[in-house]
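A single protein chain has been removed from this complex, and every other one stays in its place.
What follows is subunit A.
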Amino acid sequence: MDAMTFDLGAERLRDVNRTLHRLKNGRARLKNPNGKHSVAAGLRSPLSVVVNGHCGYYAAGMNQLADVIIEGNAGVGVAENMMSGSVRVHGNASQSAGATAHGGLLVITGDAAARCGISMKGADIVVGGSIGHMSAFMAQAGRLVVRGDAGEALGDSIYEARLYVRGKVASLGADCIAKDMLAEHHTELRDLLDRAGFPDDDTADYTRYGSARQLYHFNAGNEY
């Protein structure tokens, strides 16, 4: 079936999103997003949606079941609070990519800015390039894979999300530490890299980071 095509330069974004929300399945192509906010947000069906161009804030936000490809950069909060499905950004993403996302797979082929995966709650995020400061802040569950470097304060106050970074980490946030890569971690990282389209990466080049679990309970002896 040919993809339905919508021209966001000519049609109202709200009308296009409303039409997408009514579809149970199928393919759609969105042209000329021109940095508009909330492009393809709130999808709840197994649609395949391709967006040709750069998006503004909250692109594919709250996604469920749909597979969204953005052929361009994404603004603040791409795939924020995603529940399932996938969002692939063929470009760079601004801050708070995948924020609070509960499930699904977010792939960013370029760089992601600050606060990538902030408060993530179960999603998987794979970044082809580097990520900015305060990424995975209070990350609760899910996996964040970074093929490049990580900025300052990675994983500050992290809960049980697992972070895999291939490059340098500028600094670790409070209660985030490097951990050993066990066989199970190589296996899950391999799977994530393959699904994200990076089958040639060697999992041995990655370091795992996670919670030291020292902030879980109040300790009257904590002093600074």
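The rule we apply is simple: contacts are C-beta pairs under 8 Å (C-beta built on N, C-alpha and C of every residue); 3 or more make two chains touch, one makes a residue touch a chain; residues count from 1.
Note that in this section contacts and distances are computed from a predicted model.
Tell me the UniProt protein name of the chain this structure doesn't show, selecting from "Putative ABC transport system ATP-binding protein", "ABC transporter domain-containing protein", "Threonine/serine exporter family protein" or "glutamine--fructose-6-phosphate transaminase (isomerizing)".
Of "Putative ABC transport system ATP-binding protein", "ABC transporter domain-containing protein", "Threonine/serine exporter family protein" or "glutamine--fructose-6-phosphate transaminase (isomerizing)", the absent chain's UniProt record names it "glutamine--fructose-6-phosphate transaminase (isomerizing)".
Out of A:A41, A:V76, A:L163 or A:C176, which touches the unshown chain?
In the complete complex, the chain left out is touched by residue A:V76.
With the missing chain put back, one of A:G56, A:G98 or A:G122 would touch it. Which one?
Reading the full complex, the residue touching the unseen chain is A:G56.
Taking the full complex into account, find the residue in A:A113, A:V127, A:V145 or A:L192 that is in contact with the omitted chain.
A:A113
Hey, which subunit A residues sit against the chain that's not shown?
Contacting residues on subunit A, toward the hidden partner: 34-36, 54, 56-57, 73, 75-76, 92, 94-95, 113-114, 132-134.
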